[in-house]
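The complex is shown incomplete by one protein chain, all other protein chains being positioned as in the whole.
Now for subunit A:
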Amino acid sequence: MRRTVFPHKLLPWLLLVPQLTITVIFFYWPAAQAFRQSVLREDPFGLTSTFVGLANFRRVLSDPNYLNSVRVTAVFSVLVAFFAMAIALFLAVQVEKIVRGKGFYRTLMIWPYAVATAIAGMLWLFMFNPSFGTLAWPLRQMGIYWNPLLDGGQAMALVVAAATWKQISYNFLFFVAGLQAIPRSLLEAAAIDGASRRHVFWTITFPLLAPTTFFLLVVNTVYALFDTFGIIHAVTGGGPGKATETLVYKVYNDGFVNLIMGDSAAQSVILMLIVIVLTAFQFRFIERRVHYG
């Protein structure tokens, strides 16, 4: 590898300053605050606080509701990441086949990404709320007892659907780009050899998409863990019972609704560790199987 040597000593730092400042203010400082709060017991208004060591962590980890939340989060993220990627890949491959109006279909596909999460949540709520949902009524007419306000499974299905729908566009965009990067010659050679479409897809296209798929896996996991807060807040509020209370939603609920600052901060710290471990795991083990060509 060739080494490039830049003469300036100060300039690179100067150019990094804006990014570093933003990182410190919006990432490191809040993270440090979370660490500090996680060892304190504080009243809602922050008027008095006492140091309690790891008591908050101990309480959180022994709370059965927290374990429930871990389970809910696992189910939710796996479903959202899987469906959002599978559907996007399917659609990207289908759009590739279209000869006329490709641009039109692509544009339509990208639209949902422009919708804010909270608004996406409201849209799905308006469609599926049992009392005023436009699609809930036909469901009931068909004899399906539709009531996500009480049925935890239905509530989960609803938030998974909403979160998936919102993320498909993003994945679609990357898969389309990934598909275009696949060398034509390989596909043509396979066609000349008489390989079936299905065979071509699974033995050539899909493996060559691996870098894109891996990148999306990381992004989608983070999305399902954090960015779906707005959807859950708007659609189910973590209910019924605690059926859709993901870890992030529990942090919000305990901290901002129930005003238990210490517990909430301890949960954020744990959540931070989970994400670090998960990302490290993905890069350490899954990336080995990725071929960057």
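Note that a contact is a pair of C-beta atoms (placed from the backbone, for glycine too) under 8 Å apart; a residue touches a chain by one contact, two chains touch by 3 or more; residues count from 1.
We take it that contacts and distances are computed from a predicted model.
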Choices "Proteasome subunit beta", "Ferritin", "ATP synthase subunit c" or "sn-glycerol-3-phosphate-binding periplasmic protein UgpB" - which one is the UniProt name of the chain not shown: "sn-glycerol-3-phosphate-binding periplasmic protein UgpB"
Residue in contact with the excluded chain [from A:Pro112, A:Pro207 or A:Gly239]: A:Gly239
Interface residues of subunit A (partner: the chain not displayed): 41, 43-47, 59, 130-132, 147, 149-152, 237, 239-242, 253, 256-260
